[in-house]
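A protein chain is absent from this complex, but the other protein chains hold their places.
So that you can tell them apart, the chains are marked A and B in the order they are listed, and the count of residues begins at 1 in each.
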Amino acid sequence: MKLVTAIIKPFTLDEVKAALEQLGVLGMTVSEVQGYGRQKGHTEVYRGAEYSVDFVPKIRVEVLVDDAAGDKVVDAIVSAARTGKIGDGKVWVTPVDTVVRVRTGERGTDAL
Amino acid sequence: MKLVTAIIKPFTLDEVKAALEQLGVLGMTVSEVQGYGRQKGHTEVYRGAEYSVDFVPKIRVEVLVDDAAGDKVVDAIVSAARTGKIGDGKVWVTPVDTVVRVRTGERGTDAL
Partner (left out) sequence: MKLVTAIIKPFTLDEVKAALEQLGVLGMTVSEVQGYGRQKGHTEVYRGAEYSVDFVPKIRVEVLVDDAAGDKVVDAIVSAARTGKIGDGKVWVTPVDTVVRVRTGERGTDAL
């Protein structure tokens, strides 16, 4: 299994969610983060104003997927989160040894 | 070493903490997240009311452990976090190359 993590612009979350649902992805976890990339945030626009500090608010999206779905999930997030402007975000994939569904104790891909 | 990550119902945190302490786990990191699983959050109850939006508040718990402790830590979290109702959460395990204790510079299992 894999964990796909994406740092995206907050206003793209609905599109990212819809794209994942279209792929049949059944769960996700989101949280609020702040960050900057190569331009140090200086020229990114947030809520209509240029953001004058380094850190710009972003959303982290995390999706546990089986190995076979990893590439499709990455591509779906990348295209749903893309506006073409700087600061659109990063997506990365990390290995996962085990997943367990707490309610049932199911493990592995059955737990997704 | 391993990183055990759990997404749990917020009101189970005290029990999860107690279960980890019983195992001799000496540290943990928690944060606020929102998520949904197979039912898209629609039928989960939060603070006594059915939650009508997709995303339901959850707590993320992260615990760095040595390889030998991984399975016991997963089992302890799963049983402490289980209520038997949908939305009880997920636990997953990821590989960790290195851990460092900032104060001392210790590395590896000595840093846990």
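The rule is short, and it goes like this: a contact is a pair of C-beta atoms (placed from the backbone, for glycine too) under 8 Å apart; a residue touches a chain by one contact, two chains touch by 3 or more.
This structure is a prediction, so every number in the text was calculated from the model and none was measured.
The chain omitted from view is touched by exactly one of B:8, B:64 or B:81, namely B:64. Summarising the interface, chain A meets the missing chain with residues 2, 6-8, 31-38, 54-55, 58, 60, 74, 77-78, 81-95.
Mapped onto chain B, contacts with the missing chain fall at residues 1, 3, 17, 26-31, 64, 94-103, 105, 111.
As a working rule, only the chains that are shown with their structure count from here on.
The best fit of Cα atoms from chain A onto chain B calls for a rotation angle of 120°, in steps of 5.
Annotation: 19 Å between the Cα-based centres of chain A and chain B.
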